[in-house]
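The complex appears here without one of its protein chains, the remainder shown in place.
We just call them A and B in the order they show up, numbering each chain from 1.
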Amino acid sequence: MAIITEEQASLWNKLQVAWVRLHQHWPNAAATLPFVPLVLAWWLTAMLEVFPRAFFPGPGEVILSLKSLIYKGILPEYLLDSITRLIVGASAGVAIAIPVGVLIGMNRHANRGLWPLLLFFQAVGDIAWLPILLVWFGFGLTTMTFVIVYTVLFPVVLNTVLGIRSINPDLLRAAHSLGASRARIIWEVVLPGALPNIMTGLRNGLGYGWRALIAAEIIVGTSGIGFLMFDARRAGSVVEIMLGMIVLGLLWYVVDAWILAPIERATGERWGMVTR
Amino acid sequence: MKSLTLNHLSKTYFDPYKGTQVTALEDISLSIAPGEFVSVVGPSGCGKTTLLNVIAGFLPETSGSIRVDGKPIFGPGPDRGVVFQSFALFPWKTVLENVGFGPKMRGVGRDDRDAIAMDYLQLAGLAHAADRYPAELSGGMQQRVGVVRALANEPDVLLMDEPFASVDAQTRLTLQEELIRIWLDRRTTVLFITHDVPEAVFLANRVVVLSKGRVMNEITVDLPHPRKWDELVENDAFKLLSAQVLHSVRAA
Partner (left out) sequence: MGSLGGDRVLSARSPQVFLARVRSAVLFLIPLSLLVVIWSFVVNVFEINPRIFPSVASVWQAGVDSVVDGTLVRHIGASLWRIAVGTTIGLAIGIPLGIAMGVIPAIASFFNPLVRFFSVLAGIAWIPIATLWFGYGFGAITFVIFNAVFFVVAYNALLGVSSIPMQVRHAAASLGAGRVAMIFEVLLPGALPNIVTGVRTGMGFAWRGLIAAEMIATDRGLGYMLFTARDFYKTEVIVLGMVVIGLIWLALDRLLLAPLERVTTERWGMVGS
């Protein structure tokens, strides 16, 4: 019951082999493959001027803009600004969030008292804080750092609590009966036990923090990728907005897929624990 | 009850990892009479699951023919019911809704199909679980539902793909005896795939030994019905037949 000819079949087979080999030997290149038709579709849509050029530029123009901004030093500087802010804010956020998470996870009173507050403030969201932050601190680094810290806080706390709750209570009892003090138990049992979930929280938190940073830069910023897009909007230049979005997406995608995800997987797998 | 006939059935496919054509089934010819219970055994990789998938219509055959009651098949269909190793129940439907699914597809109204489903659940001793969800049932119960779901659609042929492999050993024996009880009642034509030799002999009229995609041997089992494990375990004829099949499988 042959539906295709012999030649077509063998060509299709060769393609399949190539596809499999690609995934085996160059998995990163293989991961980029799905984007090729996207870029092609983009290029085609722009070239056919389905939308006016001023509204929908093509990849060529974006690349030219990329070159120009790198040459002028603007892009590297903005990128550095954004990344630095994110690292500073995320570090502060994590430094606060993990202890709070441990407290809530281990102490029932802290849990009862703080959990509703946590949920409420998470519901308020980072963006809603911007106006009052602007009143207090003006348009500056403090405001933006606050927003990032705020956003990173919640996923990390929530996941830390989740991780702690999922620790086998027998482990804690065992540590206790082996004579470990409270502090020791936290350091030697609780934190490692919750680590896979904490890594998940970190990964989520960084994602949210990145988005919050961009939001803050769009609304408030004086530099950074978000500001680049905001400024380009003011000048009416779509090309730079698109460039900004692509840089954003690519940067996040790369960091998440090649740095964060492997770390998250590694902690979960190494301990032989199921993270979700 | 209808017959199932395989005529020079072959299945080859391209394996991109090996880069070559792989022959899963080679020139298989088999005639299963209406109401007959045939077991297919073989070592891992002998192609028995592929055989079932092709007959069920989940995979197209490469050459040869498959006929139910003399008519060719076109893809999956209610004429060939399937019972899966993983139970494959719909987790979002109750047990009753699962069993009533086939009739629902045929356009049977709600009350009628609920009645049909209840009948079959009673047959399997599961009437009390009708409103439960699959996640609430044990493996053995889920598979009973699986069997009854396939039967409720009154298929011409019942295909069973290592259905009891995911169930613990004791429950397996019980399920096998129940399957025989149900089969004696309904006399469906059954094709039963398994790697468990005693199971194959216990259940079937005929055991087909498959190896490397080919039919190696066919052994008739004429032990009387009803069959019970407690008796057969000591029965010489059964032991002899099991040994015969086992040797055949291992020699393959």
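Here, a contact is a pair of C-beta atoms (placed from the backbone, for glycine too) under 8 Å apart; a residue touches a chain by one contact, two chains touch by 3 or more.
As the structure is a prediction and not an experimental result, all values here were calculated from the model.
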Given B:G47, B:G64 or B:G140, the one touching the chain that is not displayed: B:G140
Residue in contact with the excluded chain [from B:G19, B:G45 or B:P91]: B:P91
In the whole complex, not just what's shown, which of A:W26, A:F55 or A:W187 touches the removed chain? A:F55
Please identify which residue in A:V20, A:L134 or A:A180 touches the non-displayed chain. A:L134
Can you list where chain B touches the absent chain? 56-58, 75-78, 80-82, 84-86, 88-93, 101-102, 104-106, 129, 132-138, 140-141, 149-150, 153, 171
Where chain A meets the left-out chain, the residues are 31, 34-35, 38, 55, 112-117, 119-121, 123-132, 134-136, 162, 207, 211, 214-215, 218-219, 226, 229-230, 232-233, 236, 238, 241-242, 244-245, 248-249, 252-253, 256, 276
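In this text, only the chains that are shown with their structure count from here on.
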Measuring centre to centre with CA averages, how many angstrom lie between chain A and chain B? 48
Across the complex, what residues on chain A touch chain B? 1, 9, 13, 16-17, 19-20
Listed in rising order, the residues of chain B that touch chain A in the complex are 14, 16-17, 19, 60-63
